[in-house]
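Quick notes on the structure that follows.
One protein chain omitted, others in place.
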Amino acid sequence: MARTVTTQRKLVTTVFAWAIGIAIFFPILWTILTSFKSEAVAIADPPVWFNFDWTLENYATVQERSNYFRHFMNSVIISVGSTVLGLIIAVPAAWSMAFVPSKRTKDILMWMLSTKMLPPVGVLVPIYLLFRNLGLLDTQVGLIIVLTLINLPIIVWMLYTYFKEIPGEILEAARMDGATLRSEIIHVLTPMAIPGMASTVLLNIILAWNEAFWTLNLTAAKSAPLTAFIASYSSPEGLFYAKLSAASTMAIAPILIMGWFSQKQLVRGLTFGAVK
Amino acid sequence: TGATSETITVATVNNGDMIRMQGLMDDFYAKHPDIEVEWVTLEENVLRQRVTQDVATKGGQFDVMTIGTYEVPIWGERGWLMSLNDMPESYDVDDLLPAIRDGLTVEGELYAAPFYGESSMVMYRTDLMEAAGLEMPDAPTWSFIKEAAAAMTDEENEIYGICLRGKAGWGENMAFLTAMSNSYGARWFDMDWKPQFDSEAWANTLNDYLELMNSYGPPGASGNGFNENLALFQTGKCGMWIDATVAASFVTNPKDSSVADKVGFALAPDNGLGPRGNWLWAWNLGIPAGTKKVDAAKAFVEWATSKEYTALVAGKEGWANVPPGTRKSLYENPEYQDVPFAKMTLESILAANPKKPTVDEVPYVGVQFVAIPEFQGLGTAVGQQFSAALAGQISAEQALENAQKLTEREMMKAGYIK
Amino acid sequence: MATKHSRMSARLMISPAVLLLLGWMLIPLSMTLYFSFLRYNLLMPGMEEFTGLTNYRYFLTDPAFFAALWNTIALVLGVLAVTVVGGILLALLLDQPFFGQGIVRILVIAPFFVMPTVSALVWKNMFMNPVNGLFAHAAKALGLQPFDFLSSAPLASIIGIVSWQWLPFATLILLTALQSLDQEQLEASEMDGAPWIKRFWYIMLPHLARSITVVILIQTIFLLSVFAEILVTTNGGPGTASTNLTYLIYMQSLLQFDVGGGSAGGVVAIILANIVAIFLMRMIGKNLDA
Amino acid sequence: MGRITLDKVRKAFGDVEVIPPLDLTIEDGEFVVFVGPSGCGKSTLLRLIAGLEDVSDGQIRIDRQDATNLPPAKRGLAMVFQSYALYPHMSVRKNIAFPMKMAGLSQEEQERRIEAAAKALNLTDYLDRKPGQLSGGQRQRVAIGRAIVREPAAFLFDEPLSNLDAALRVGMRLEISELHKRLATTMVYVTHDQVEAMTMADKIVVLRAGHIEQVGSPLELYNTPRNVFVAGFIGSPKMNLITGPEAEKHGATTIGIRPEHLEVSTGSGEWKGVIGVSEHLGSDTFFHVNIEGFGEPLTVRASGEVSLTYGDTIWLTPNASNLHRFDAEGLRIAD
Partner (left out) sequence: MGRITLDKVRKAFGDVEVIPPLDLTIEDGEFVVFVGPSGCGKSTLLRLIAGLEDVSDGQIRIDRQDATNLPPAKRGLAMVFQSYALYPHMSVRKNIAFPMKMAGLSQEEQERRIEAAAKALNLTDYLDRKPGQLSGGQRQRVAIGRAIVREPAAFLFDEPLSNLDAALRVGMRLEISELHKRLATTMVYVTHDQVEAMTMADKIVVLRAGHIEQVGSPLELYNTPRNVFVAGFIGSPKMNLITGPEAEKHGATTIGIRPEHLEVSTGSGEWKGVIGVSEHLGSDTFFHVNIEGFGEPLTVRASGEVSLTYGDTIWLTPNASNLHRFDAEGLRIAD
């Protein structure tokens, strides 16, 4: 419909879209604003919007209480580690499904997804015992393994849908050109799937970053990520909105910033084969 | 930290005293340069779940755990905790308040060191009380409380006569309600472990509680726990608040509280039957039996619960902020006696008797809890029923009936009754 | 593509993923199954004994079980309804030309990046709190009685919070799908005399069917195990008004430390999840092949 | 019924003027074909007529009525798209019924017209299939069916056959021609295929960069192209265009001669050359002949099989009456 859109209509849409966009974003905005207020201002009625004494005190308090940087590093290591490990396992699997499909391919894929439906609380105790015996409790390696396994089905599915869009002829061409399976995957398939891979990586990092059940239950101090950091704020004493906001802002800021910077890739890739 | 340094992991609850301790660690490090402490700070429920799971499965993730008076006897009996009977002389075990110390001792072995102890009491707004033309006695009755609540409520200005816990949880609304029920002569179980929610006493307890809250309580009370009520009280929205004695230091702290200079204290109410509606609780530091760093852990526990630590806090933050309720010496300290809530706190603690919490005899220990492993689940499930009643989703009768049924069921399943 | 050689490599290359997931599923599952037949409380070590189906009997006859079952379904369906309908409307809006499209899209996406715990905390305390929350302030400013979201409408409130988190996801996928709609199809229908609403109904919506299915599948997977939001906001209450199956099992196995009972619940939940899975797979299978 | 008039119609996308003011009249019942190189504005022009784009200036009249600001649905035109633009989730029957449903026709009337269209287009057996289950040619027929049932004032086709393979294209070409004969409705047809333009059109409009270069019947354009552009564009294989001294000999800047208008002889003739590639089709033989002094090789068509091959020397003689001459501006020099 390439007909000229009247400026008037465009203006109306603009106002409407911005209103809704801001409404959806508002809780985050409000959290960020509140993190710069004093506790008393934070609960003031009527609410104070911008006109208050901006303070960094809450951030200082939060940092004093727990070592933000260590939690942050743990989050980074765990989410990136599980993503890399996941890719290493998932790329070959997705290759097989996409390019050498068999009658069972879809069943396998669906089965993989169904493993994600297991309620984690139902198997926490067995896993905890297992981890204890393997010495994996409160280790980054342990968490990386768990998060990899949890997100593997999603990674496989996403990669599978991207790989399926790559014409098999190109891989055949590589084969004719004398490429081994390894160089076929490394030199041809992987670079071609970069946009899809990027969005898989992003989504997986987000999911791993925000995973709160296993990360909380399988760690203590050494390898606790930001989810554990925020767990100590769920109900501190006294007035705590501002401190809660500061801690929340610190916990979500890295992933929010990463998400914003890479939203193009994320959006482009987030189709799960939903779009043909 | 040298090559020989040891790192211990300490699990703590996220309350103010514990967090304050994290800021005072320089003192500990100065005394123990070879020990490093890692903190795991969690919200109470999560903490309890995590440490219990860890200690029961011998996960070995923590070297020191913050546990309540509920856990200590159960865990001690199972041999999950290191005995602390070998604390050095300077620690002065005999200085611990007997009521608190008894709760932490199983068959002569002290299994945890109290970090702070608390009971519950009435906190009220002196200005509102005055405006209502009433005067709070030192030991009020429930009927007086109701009268005062009615007099103070001013919904127009968002002032609610009374704030009480409503959030479901054995450590939340059930702590309060169980303590309250004691003063009404109710009990959880009779001597045959038969649940007693079908008793008259429980019906009275719950009805009075609901009437208080529905008529004079703040909106959304069914979601309010300690912290929510604290915030309400600090912002001047509550006329009275019956809750933990530790709250006193927060509500009188001018930095956080807008009513700091208008707070008075009284013993928890009674009904003339003997027991008052107050509880007894302590947060303690225990060392799980599996740890390989016993010495370092002990050194830390000793430091954190010592008299010196109390002095350290007093020096840095003033006497009002020291962890209360564990040592006789603190209450004998003249400087501490100046603290407005010191006397009432001590009296409240002394007024509780975990071994005989209520009018009739019971087969269990614990004022606001029943020291059996099943109680966490039971207490929370019953708490949910009462919370639903408070939210108006079911009637009081219905809530009691449900509570009776589910308790019977669980006790049957656990094998207490046939 | 289909030489013996490549088929062999394929089998070899898919096996790590399959074996790992099989292990991840089978090992805890068999342990869970085993525990579910035991009387096993973490707090009473050494007293484990075989009790047959007792745990199942207690779990299935627990009145909370049916409440939880219903709440689980209501939560999943509620969030799906909100996110799918909202996602379609939002996608339609964002597909229009307007100033600052990029920024608005960033605003709309943001909730997806927020940890469930954080979002639950923020909503509960800063918005839904009936005294100090922003909604309460707003209600009072309008002269209304503040509404107590979490105790008067706990499940609906949780549905709201969870929907807020998942709306961006649905919107993103549906927007991509909408943009992939062949413009010529729309033009053809316009030539055929279809007004906007009919173009939406007859052309766009059917085109979105496949994406909607994918949104439903993925979200269902995550929604079945919603947990943090409940733990933080309502603790499953008041009563059992917002207890879902996951939370019920949590209470059994981690609050009461009744591993046996919790395991029985886990097995029941796994069976139910698989029923849902089969149902969903059927649906998606049909839609994905087409 | 279906007379379409464009009056100083101009179209710009932003600052880019894609179609400078242009006048064109399409008579009722005519089959008009737009041809021109890629990007010259054929589709844009068609879409302006359809109402899928707004004109920047000028007026469009359909049957003397001003249609410039009418929405597409109100213009009474039907369009067949290059991609067919079938509704993939509807059966063939539903696809064809869609415009009638939108117009609110009665169920029986719909049925009747679907039957008729399906029969005319040989689709009766496929009515219940989805477009995805049809071959390219069948899909194209469905698209036409969907257009027919509306009984429009005119049909607009945008390269409707370019997605089909050669054999099918021939068949569909005939079908559309027959359809036009039968319905006698105005048809406007965009293509870049020579043969389609030549065989189907009553009138060809040659466009370049939004300008009309020439309007006329296919044979007019073939025989008397108005300029070098049209000469080179119409006819397949392309007309040989020769510049330089040879052209000057004929008093022109450029001369043109079509491959089929060159006589081949092994003995003598006007131009001597050497055969490069030769293509033997059985029915015809094409030679690419390199002639000294001419830049490009000349393409020559000989009927039937001619057994000359790579490297042979031959003589070519242009058929004088078919020699085209153009001046320095590229305009035709009348004989």
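General remarks:
Letters A, B, C and D name the chains as they come in the text, with residue numbers starting at 1 for each one.
One rule holds for everything that comes next: contacts are C-beta pairs under 8 Å (C-beta built on N, C-alpha and C of every residue); 3 or more make two chains touch, one makes a residue touch a chain.
Being a predicted model, the structure only gives us computed values, none of them experimental.
Looking at the complex as a whole, the chain kept out of the display touches A, C, D. Only one residue in the set D:D193, D:E270, D:D312 or D:D327 touches the chain that does not appear here, and it is D:D193. If you put the hidden chain back, the residue from C:T3, C:S30, C:Q145 or C:Q179 that touches it is C:T3.
Residue positions on chain C in contact with the hidden chain: 1-5, in rising order.
Residues of chain D in touch with the missing chain: 165-167, 170, 174, 177-178, 181, 192-195, 198-199, 218-219, 222-223, 234-237, 258-260, 277, 279-284, 286, 288, 301, 303-305, 310. Contact residues of chain A toward the unshown chain are 167, 169-170, 172-180, 183, 187-188, 191-192, 194.
Definition applied: only the chains that are shown with their structure count from here on.
Two chain pairs, A-B and B-C, are compared here, and B-C has more C-beta pairs in contact (counted per touch definition above).
Ranked by separation of Cα centres from chain A, the top chain is D. Centre-to-centre separation between chain B and chain D, using Cα means, comes to 89 Å. Per-chain Cα centroids separate chain B from chain C by 36 Å. Those residues of chain B in touch with two or more other chains are numbered 53, 57, 228, 231, 235. Each of the following residues of chain D touches two or more other chains: 52.
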